[in-house]
Structure formats: structure tokens, C-alpha cells
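With one protein chain removed, the remaining protein chains of the complex are shown where they sit.
Then we have subunit A:
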Amino acid sequence: MTPQLNAVSSVVLDTLDRFPSRIGRVFIVGDTEIAVFRTSDDEIYAVENLNPHPKGGPLAEAIVSEHYIYDPLYDWKIDLKSGLVQKPDSGQVRTFRVEIADNQVILFTK
């Protein structure tokens, strides 16, 4: 059984070494796709894998620069910390709290 996003408060995604630097990975939690990024300072950020652009699409294949991503389809700049789309575009993507414990990357869904 795959865990449902609303039913659990945290899940283990993978071990830290399985996250390449500045390249996104996709995880499926229940019905939700989550894009997870490892920045060059070895922080892990997780956002919903749903482009805030009205036309939608994924985010995981974005170019990562510090704690920002440039979305792969429309080149919108998005802050991974807040999920906020940077000017002159606007919008917000849902963010998730992530913690690294004992080399395990844990995603909090609530």
C-alpha cells in the first residue's frame, strides 16, 4: 500500500546519497507527485510537482540555483523555501517540510 498524503504525517523518501546535487527527483505520495531538490549546500527542499503556471506541467526537471529553481517549461523563477514565484510572474507552489535524520530524507505531509 502506498501511503496517502493526508493519512500520514511523515514518510521516508530515500537516503541522502540518492539525491544528486541540483537535480530534481520525483516521489509519489498517495495521489500527489512531489518534486525533491538537493541544493549545493546539501539542503533538501520538497514542493508539489505541479507548475504554478496556468498551463501546469511538472517542476522536477527545473534548473536549480541556490534555493531557487527555474521551471523547465516556462522558465519561471521559484523560491523553494516559500514556493513563491518571483517577479514579474506570480503564483505559488505548495511546499513541504523536509528533514534529514541519520542520512534518511524525511518528508512531512502535515
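Keep this in mind: a contact is a pair of C-beta atoms (placed from the backbone, for glycine too) under 8 Å apart; a residue touches a chain by one contact, two chains touch by 3 or more; residues count from 1.
Note that in this section contacts and distances are computed from a predicted model.
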Original post:
So which of "Phosphate ABC transporter ATP-binding protein PstB", "Protein ImuA", "Transcriptional regulator" or "Nitrite reductase large subunit NirB" is the UniProt name of the chain that got left out?
Top reply: "Nitrite reductase large subunit NirB"
Original post:
Where the complex has a chain not shown, which of A:Ile44, A:Val64, A:Leu80 or A:Val93 is the residue touching it?
Top reply: A:Val64
Original post:
Which residue numbers on subunit A touch the omitted chain?
Top reply: 2-3, 8, 10-14, 18-23, 25-29, 33, 36, 40, 54-58, 61-66, 70, 72-73, 75, 77, 87-88, 90-91, 106-107
